[in-house]
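Have a look at the structure below, then the notes.
Removed from the display is one protein chain of the complex; every other protein chain stays in position.
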Amino acid sequence: MAEASILEVRDLHTQFRTLDGIVRAVDGVSFHVARGETLGIVGESGCGKSVTAMSILRLIPPETGRIASGSIKFEGEELTTLSEEEMKRLRGHRISMIFQEPMTSLNPVLTVGTQIAENVVRHLNVPWSAARDRAREMLDLVRIADARRRLDEYPHQLSGGMRQRVMIAMALSCDPQVLIADEPTTALDVTIQAQILDLMIELKEKTGTAIVLITHDLGVVAETTERVVVMYAGRKVEEASVEALFAEPLHPYTRGLMRAIPRLDVEADAAGTRPRLQEIPGLVPILTKPIVGCAFAPRCGFATDRCRSEAPPLVEGGAGHTVACWEVERVRASA
Amino acid sequence: MAVVADDLDLPATRRFSLWTAVRRNPTIAFGAVLLAALIVMAVFAPFIAPNDPLKLSPVNRLRPPSERWWFGTDQFGRDIFSRTIYGARVSLIVGLSVAAFSSVLGLALGLACGYFRKVDGIVMRIMDGLMAIPSILLAIALITLSRPGLGIVIVAIVIPEVPRIVRVVRAVVLSIRAQPYIESAIAGGTKNMKLLWRHVLPNTLAPLIVQSTYVCASAMLIEAGLSFLGAGVPPEIPSWGNIIAQGRTYFQIAPWTILIPGAFLAVTVLAVNLLGDGLRDRLDPRLARRL
Partner (left out) sequence: MTSYIVRRLFATLPVMAVVALFVFFLLRFAPGDPAAIIAGDDATAESIAAVRAKLGLDRPMVEQFVVWVGQLLQGDMGVSIFSNLAVTRLIAQRLEPTVALTLSTLFVAVVLAVPIGVVAAWKARKLVDRLAMAFAVLGFAMPTFVLAYILIYFFAVQWQLLPVQGYAPIKQGFWPFVESLILPSVALGITYMALIARITRASMLEVLAQDYIRTANSKGLATDRVLLLHALKNAAVPIVTVIGIGIALLISGVVITETVFNIPGLGRLTVDAVLKRDYPVVQGLILVFAGAKVLVNLIIDISYAFLDPRIRY
């Protein structure tokens, strides 16, 4: 498995200094991404999934945060110890990233063409004219009509969906091995969401770029990814193939997330009402204090004294399905 | 934003301590202490000054700073130390009264502009016109119309400074009027005056105080500039601008006649500006982010 993986994150700890103390935003997360694979990272907002992404590219603002420990290996090369200059040559070239807010993620005073082409010029050492050709090619690839004219337009002249296409074009312009997409469709209309996701999958097939898709939306995960990591309070609580996860979620938190998705396949009862969506009771824990035991225990219906005192290790539940839960047998039985 | 959170504490639950207040607002504290010291110096000038600031002593002309004359003497043998201490009076009187008068005038005009469309058009055109004229030029022009004196200097500085206050107050009033709670109060039939008194005035206070400290600093600089040009307070009054103007000719052999009152002026303006910056950060975080 290790030799096939292009990105390997091991025991990552990322922390922020705040007025209330140190926030352990990512608290010992490990996962790997295989070549050409689509990995989903799921969790509620504040669970550390975006910080994990920013840590991989080492974009954590040094004034407030740092990678405290752990290892991030890209093609066998350790990223945490690279110089900033070496990191810069990697970003946007071999690992690139797209963000949640297409409305604000593009620079409003530079043309779309400039923003795509500058990436190509920076990393591929080609003249501007060639980079512009490449930019036009990329716009064609992400199916923006009339690419030649669009190159000279500014972001405010494009719709939200088009801007996200531009972001994708920009991110893929140097043929990266890994594309990290942080909530790429959350800010878009539902119909546009599907188009963008389809486009990303299609391009992945074409280019062989591995995708790390970060989202809070299990629906998006089900449609697009092959393997899923579920995060809670800065830790990984479950990992499985998409099929296995949806067939039998093993962590009470994952089950809670699934119950919070509206379902159309459940029959309405005689009165015409469907079962109410269930929210997970309680709040995400405060990350400034070290968490004793399982982070989810205070919100968990299965929790025992052991859960509250001792952190559960990740254990193999069969067929690459791992879970961090002491009461996994009871959870399994309750289904 | 932590500052805002502090404001939400109820005074009863907060144990007041001068030291924490100073630690939280070092800029305000520093500016205030400096300014207080200067005010004390100005008020008690007759007790502090070792010599009569006006007394000529031709034998002792252009003496460099020494134990006898701390800051030296000018070309008439007058004691620069004593003159500088008295000079603080002019700067402070001008600064504070210009700040007070232009605040009152600016507040009244600003409220009127924000409230009454008809007034707004006319007054704002006049304000735009006044602002188009560089302030020192406007002040000089006004001063030349009358016999020189402290009063006319104050008036001449108030006029170019008023538009700055009017604009700030008007902007606040307009933004408050657009708030939903005010619109509903108007719809509910609350009287104009009551609305003004209850909601608008208190909200204009913070930006007004901040702006008036800047006006105070600017007024001191303009007064010194006017006196320096010979168009300010009458030359027989020892103001810092006058001391500097009178030292010009002998500057190369007696630089202290200019540098010492100049330093006092700079420190005074600095104190007022620091006070203004501190108040701005504390009272008007929105403005603080913009500057």
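Note that the chains take the letters A and B in the order they are written out, and that residue 1 is the start of every chain.
Operating definition for what follows: a residue touches a chain if its C-beta (ideal position, glycine included) is under 8 Å from a C-beta of that chain, and two chains touch if they have at least 3 such contacts.
Values in this document were obtained by computation on a predicted structure and should not be read as measured data.
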Candidate in contact with the missing chain, chosen from A:T38, A:S55 or A:N119: A:N119
Sole residue of A:L59, A:V284 or A:A311 that reaches the chain not shown, by the stated touch rule: A:L59
Hidden-chain contact residue, picked from the options A:G65, A:G92, A:G161 or A:G234: A:G92
On chain B, residues whose C-beta touches the chain left out of the figure: 125-126, 128-138, 140-146, 217, 221-222, 224-225, 228-231, 244, 248, 251-252, 255, 258-259, 262-263, 265-267, 269-270, 273-274, 277, 289-291
Footprint left on chain A by the chain that the document does not show: 57, 59, 63, 87-93, 96-97, 99, 101, 104-110, 118-119, 122-123, 154, 156, 167, 170
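The criterion applied here is as follows: only the chains that are shown with their structure count from here on.
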CA centroid of chain A to CA centroid of chain B, Å: 55
